[in-house]
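Every protein chain except one is present and positioned as in the full complex.
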Amino acid sequence: MIETKTLTCVACPKGCEVTVEYEGDEIIEIKGNACPQGQSYAEEEIVAPTRILPTTIRVKNGALPLCPVKTTKQIPLENMFEAMQIIGKKEIEAPVKMGEVLIENILDTGADIVATRDMPKETY
Amino acid sequence: MNKKYDVIIIGAGISGCAVAWKLARYNLDILLLEKEADVATGTTKANTAIMHAGYNADPNKLKGRLNVKGNEEIREVSKKLNIPYKEIGSLVVGLEGDNLSVIDELYQKGLKNNVKKMEIVDRDWLFEHEPNISRDAVKALWAPTAGVITPWEAALAMAQNAVANGAEVKLETAVEDVLTEDGQVVGVKTNRGNFAADYVVNAAGLYADEIAEMVGIEKINITPRKGEYYIYDHAKDFAVNHVVFPVPTPISKGIVVTPTVENNILIGPTSQNVESKTDLATTREGLNEVYKGAKKLYPELDLRDTIRVFAGLRAADDTEDFVIEAAENVKGFVNVAGIQSPGLASSTAIAGYTADILRDEGLTLSEKKDYIETREEPVRFYEMTNKERAKMVDQNKDYGQIICRCETVSYKEIIDAINSPVGARTVNAVKRRTRAGAGRCQGGFCGPRVVDILAQELGIDPTEVKQEEGNSQILEYKIKQLLGSKVMDNA
Partner (left out) sequence: MLNLKKDLVVIGGGPAGLAAAKKAYDEGIEDVMILERDFEPGGILPQCIHNGFGLHYFKEELTGPEYAQRFINDVKERNIEIKLDTMVLDVTKDRKVYAMNKKEGFLEIEAGAVVLAMGCRERTAGAIGIPGTRPAGVITAGTAQRYTNIEGFVPGDEVIILGSGDIGLIMARRMKLEGADVKAVCELLPYTGGLTRNVVQCLEDYDIPLMLNHTVTAIKGEGRLEAVEISEVDENLKPIPETAKTIKADTLLLSVGLIPENELSKKADVALDDRTGGPIVNEGRETNIEGIFACGNVLHVHDLVDWVTEESQIAGAHAAKYIKNNFEKTGKCAEVKAGENVRYVIPQKIELEAGDRKRIPLYMRVSTPLTAVDINLYADGEKLYSFSEPFAKPGEMISVPLAQKTLDDLDDLSEIKVDIIEKEGE
């Protein structure tokens, strides 16, 4: 069955409204994008949307109870909740440096989970 | 039951606390019981905070006899107990189109009740002393003896002074039954055990009729009567210098516009009988009525800088009067019921009247030798100059950490509020004692810090910290606790 979806491209602040005609996983036509980035964004969004996952991870003996983290690259949207579960179960030990890899290759996506700030040890 | 008290007081609102305060000057074992986690969580925390001059109270009722006495006594009492009180005076303002003869009637009633220093003032006086008042104002009843007070602070101060003089206060202790033997009160049954006493004072506010029924008294019937309010940020740039009433009607004193002691403009209340004793919801219609009423007196007043809306319930007895009397059918039981306006203004007089009743019922009132008359002034950073604050922080560095930015409340004030007698156990209790969270951001900044401090000082987990009543935990889950316990739909 042929479907049409209208997306707002988020590749740049322009926010072009891109219309995609598709059937299942097959793209038929893409219209409305001002540049090729819009085209690849639309293709990906229909077939296999991906996102960066920003969240937090529990810290032991840290200055704060949580350290903010993110995936090093976009991972499939459908993996979000499972990734949250895996990260939720883990507790890391302070100190941690920004950029430090805390979980490698989460769910085989090729993306690592890294700290997005320094987290020193508890000071008292 | 081990210890036997002389007097058990049921309810730590302004009336119960005032009675405890009054009786604590005598050689008596006093127990003040409160079902909630703090004093003053009922009507006492949600009213217009006025020490009425007394011209509106019916001279033929107990209200009329006790209002002026309470109003006069508060000057000394507020000083001794360091209760914030300002005698700013009140005006009943008649606008064009109002029944202006009511103003003269109130004046006459005031004379009957012995209200001092009243005057009828004209437009010019009004425009000079109350510059924002409506240009439709014709004349007003000016009563300089009226004032504004912090009602929960008054209740707390009296409870703390009672404790300093040997009384006991038990919070989170709800009376389930009043125990009698052979027509004589012997004590109470609560959710925390039984307590024995020769006398029981029923100051249970909205629930005074239910407590009275426990000893077979049917005549008291409390109808909750709701009043809704708006309160403004104290930084609002709009002058209101007195407690300003419109011309009253038979059912209500009308929508008042008044500054509080802390300089927040307060407008309200409405007056509406409701079904439930826990119906504290504000309503669109009620709030509209408040705003309309306020704008009649102050046409330039807008809703900018309001920080909160709230409602309180008056405990109205069918007699529309205070019911302060010893029970006829059982010895040792005294009702202090139906305490609606001017209950706050009359509180010390109500306490004195109740003490007299107890004496008449056989309780010996012999004055304590080492009675402590005063309560030390609590440190209030928000009232201090920078010089005074500098001095405080030199004495104790814990004053140097400001937790509540909007109201300038220090860490030390908060931990003291938790750790002093009748200490704070909830976020709202901290707010009432210190003003942390009472400002323009309403706890947006200090909220998490206050929760943390309460958890630390009380030795509980932050998820156990409550806002006020029973199930009012602020935080439900520790982070990551929810993951894996639910089935989630993937996008």
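Odds and ends about this structure:
To keep things simple, chains are lettered A and B as they appear, and every chain counts its residues starting from 1.
Convention: contacts are C-beta pairs under 8 Å (C-beta built on N, C-alpha and C of every residue); 3 or more make two chains touch, one makes a residue touch a chain.
Bear in mind that the values here come from a model prediction, so they are computed numbers and not experimental data.
From the options B:60, B:401 or B:456, the residue with contact to the unseen chain in the full assembly is B:401.
Set against the missing chain, the residues B:90, B:258, B:306 or B:434 yield one that touches it, B:306.
What subunit A contributes to its contact with the hidden chain is residues 7-8, 10, 13-16, 49, 51-56, 58, 64-66, 68-70, 77, 80-81, 84, 98, 116-118.
Touching the omitted chain from subunit B are residues 230-231, 235, 278, 280-284, 286-287, 303, 306-310, 386, 389-390, 393-394, 397-402, 405-406, 408, 411, 440-445, 447-448, 452, 462-463, 466-486, 488-489, 491.
Basically, only the chains that are shown with their structure count from here on.
With centres set at the average Cα position, the gap from subunit A to subunit B is 53 Å.
On the subunit A side of its complex with subunit B, the touching residues are 49, 56, 58, 65-66, 77-78, 80-81, 84-85, 88-89.
Residue ranges on subunit B touching subunit A, taken from their complex, read 479-480, 483-484, 488, 490-491.
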